[in-house]
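All protein chains but one are shown in place.
As written, the chain order gives the labels A and B, with residue 1 at the start of each chain.
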Amino acid sequence: MYPELGQMSLILALLLAVLLALVPMAGAVTGRPALQAFARPLAAGVFVFIALAFVLLVHAFVTDDFSVSYVAQNSNRALPWYYKASAAWGGHEGSLLLWVLILAGWMLAVARFSRGLPLAMVARVLSILGLVAVGFLLFTLMTSNPFDRALPQVPTDGADLNPLLQDIGLILHPPMLYMGYVGFSVAFAFALSALISGRLDAAWARWSRPWTTVAWVFLSIGIALGSWWAYYELGWGGWWFWDPVENASLLPWLAGTALMHSLAATEKRGVFKSWTVLLAIVAFSLSLLGTFMVRSGVLTSVHAFASDPERGRFLLGLLALTVLGSLALYAARAPVVKATSGYTGLSREIFLLANNVLLVAATALVAVGTLYPLVLDYLGLGKVSVGEPFFNTTFTPLALATGLLMGAGMFSHWKRTDGGWLARQLLWPLAISLLSAAAVSVGAGGFRPWVFAGVVVAAWIVVAIVRDLWHRSASRRGRLHGLRRVGRSYWGMVLGHLGVAVTMLGVTIVTGFGEARDVRMAPGDAVALSGYSLRFGEVVTAAGPNYDADRATVTITRAGSDAVVAVLHPEKRRYRAGGQLLTEAAMDAGPFRDLFVALAEPLGNGAWAVRIQFKPLVRWVWLGAVLMALGGLLAVSDRRYRVAMPTAERAYEPPVSAPRVSNNQGAS
Amino acid sequence: MKRSLLFIPLLLAIALGLVLYFGLGTDKSQRPSALVGDPVPPFNLPGLADPGQRYTEAMFQGQITLLNVWGTWCPACRHEHPYLVTLARNLAGEQGLPVRLVGMNYKDTRDAAQAWLRDLGNPYQQVVFDADGTLGFDLGVYGAPETFVIDADGVIRYRHVGIVNEQVWAETLKPLIQTLKAGS
Partner (left out) sequence: MTAGLAQPTGRGNGRLALLLCLALTALASPVAAASADAQAQAGTADLYPFPSAAEQARFQALLSELRCPMCENQTIADSGAPIAADMRDRVYRMMQDGASDDAIVTALAQRFGDYVRYRPVFDASTALLWLTPILAVLIGAVAIALMVRQRRRAGAVPDVLTEQQRARADRLLTAASARRRSGGDGA
């Protein structure tokens, strides 16, 4: 009964979404506010019915309704209730439903927080989002219905959730990631709406900025959570594998980062409009591409989602319609601006543009690297793999260059920056960062080019931030007053850039100074690792709620002392329902280093092959992402986004049908 | 800036879409052996039935061979085995195809492997016993079952990863063997 209700609910949501895609848009095109006014209630309706369907799906999971095929495939009676609930998005069908739910959530948010916007704009934006919702609801209902029943033969128990997914990581990571992915749909809808209306002005950029930033914040957190999850759950202590599925989430992040910066220039200076609008389309297109890559099985990946060519084709069709349609609209209507005035070769505009070039180059690199094996295979030119060594070689220089540019760019001014002045500003950051890298090299007992470069750039960013902050907080009424006077969006930038430096330093140090040993350990054995001693105790069998485990005890002391630093219990688990083996690593986490122990395999006589690792500053990789996200939130909370639009801008727009090329580049 | 430039993203997206469309159909489990076109690497291994017998790469000279890699630890091999038995029977009857079936028992124990052939039937004319997987490693075997087509000169022509069944035989292996035969 409930599953049928869920399905009905989805169908109702689809009908409302169809109305949403048509009615307000028709109102906007014909200039009828009465029709435009349907946008908000229809968006709310779509959300309500999708949310109801989602709640019913979770209900089916929590109540062990194995008559629903999807529940039977992805859950099990023995599963703890919180994993039952999160198993709702542990498989293909449910994760799509989550995707659509989040899309509807963003629609609701736009409907709610758009009072300052012209009604026609709201109507267009919500209609476009409605159109995307129609596509994905159709996909869900036609190829991936989570409510399909397995009647009349109802299994007595479910097949179980993949053990890798029985983790807090599953509860948090996909929702966060999807919030980011799907969040770019708002910037996308704003961009298309502006293209349709022909009003590609600073107001459009200002409206898009907070939405883009919030989506980017979620995506940053989502990616960091995924990395953290892989680190402790995949078992081997890697935190980034350059796996297609990870790359799929990195692509919209890179494009979204470029978009945030380009939007800043467009809002402040009215420049790069065509470019910014293109980035908004590209960022969401890459989100869709990521969804496609993950859900269609077109790429092999360690995540190994079930693949189904039928679904793949449907999803590709959806992707093609959305992306090609919007790019065709872009080609036809984006403004072709003749340069008149504005900026010189050494202005903040150019720094932002150069940042965009590097970020887009990185995006292209990741996209090409991810898809290249597929292309070569299709052309019959051989089977190749593109993995970590390739990306480390090619991506690192781009990341370092971006960091250098970031440090210098913070001092730049709109329109024009005096070259000599800029050089003087950068003298200190340069000196201090070179010194820090030299100090690290001396401390480590040797020069290593990548470590040196990484530390230089991270320190360069930090010193540049401090120096710029020092400048801006100068005040006759004291430093504290000056600091308080600095705007929140500036603090947002400071935190965001600091986050980049922190992540960069973490990556550099853990890659450069991490240690790993594969050792044979019998009870009583001890090994030394980076100044610690790890003693292996007895391995006992332990029973979890739905698995049995071999559980080791590893006591860590400082080398040369008896003081216990930590007692770890790495496990090798066998899940009862499916018989899968899972390596559950144990780690002693700290702000400056992790000690990581994983059981590989039994070697007989109570001895095990054990992988032990010393991971200096590994937490900084994710801490940086948290700082970036906080920076984004601070920037969004800046008061200028809360100020209502001037009344002139709030007036109804005339139904413009030709692109109006505006050229207001004077005002900043 | 010209409007034509604005069409570049659209064209790129169309190209990408075509790649993805055709990429959807590809089978990623099949990878051609790196040794296709090369002679079977040198080896010197005992037979399964008779430890005293030594086999070398010379065994592949003179006749087209289907070399089937199997092990008793491999569930897919058990699944494949009945068809191999049928195939061997058909080949014995089929006049036109001068091909023999050779087994390579991979990373296995002699007793288990012999018991398996006794219980399930022996489709192989000869069985090489590669207990440590050294020949398997040199052949680039990464799992079982795998089946190699080796021509009469001892040169590897094809590798099939996974189970050989009626369809694989009829659509892939048989036509290939017929071409090889015509060419020799």
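Quick note on the criterion: a residue touches a chain if its C-beta (ideal position, glycine included) is under 8 Å from a C-beta of that chain, and two chains touch if they have at least 3 such contacts.
All figures in this text were calculated on a predicted structure; none of them were measured in a lab.
Set against the missing chain, the residues A:P33, A:P155, A:G531 or A:P602 yield one that touches it, A:G531.
Considering the full assembly, A:L365 is the residue among A:L365, A:L434 or A:V466 that touches the omitted chain. Where chain A meets the omitted chain, the residues involved are 234-236, 238, 241, 243-244, 261, 264-265, 268, 300-304, 339-345, 348, 350, 352-354, 356-358, 360-362, 364-365, 368-369, 372, 376, 381-390, 393-395, 397-398, 413, 415-416, 418, 421, 445, 471-472, 474, 482, 485-493, 515-522, 524-531, 533, 535, 559-560, 562, 600-601, 609, 635, 638-640, 643. The chain not shown here touches chain B at positions 31-35, 107, 133, 137-143.
In this section, only the chains that are shown with their structure count from here on.
The mean-CA centres of chain A and chain B are about 43 angstrom from one another, to the nearest whole unit. On chain B, the positions that touch chain A within their shared complex are 1-3, 6-7, 9-10, 13-14, 16-17, 19-26, 28, 31-32.
Put simply, chain A touches chain B in their complex at residues 274, 278, 281-282, 285, 292, 296, 298, 300, 309, 312-313, 316, 319-320, 323-324, 327-328, 330-331, 334, 336-338, 371, 374-375, 377-378, 383.
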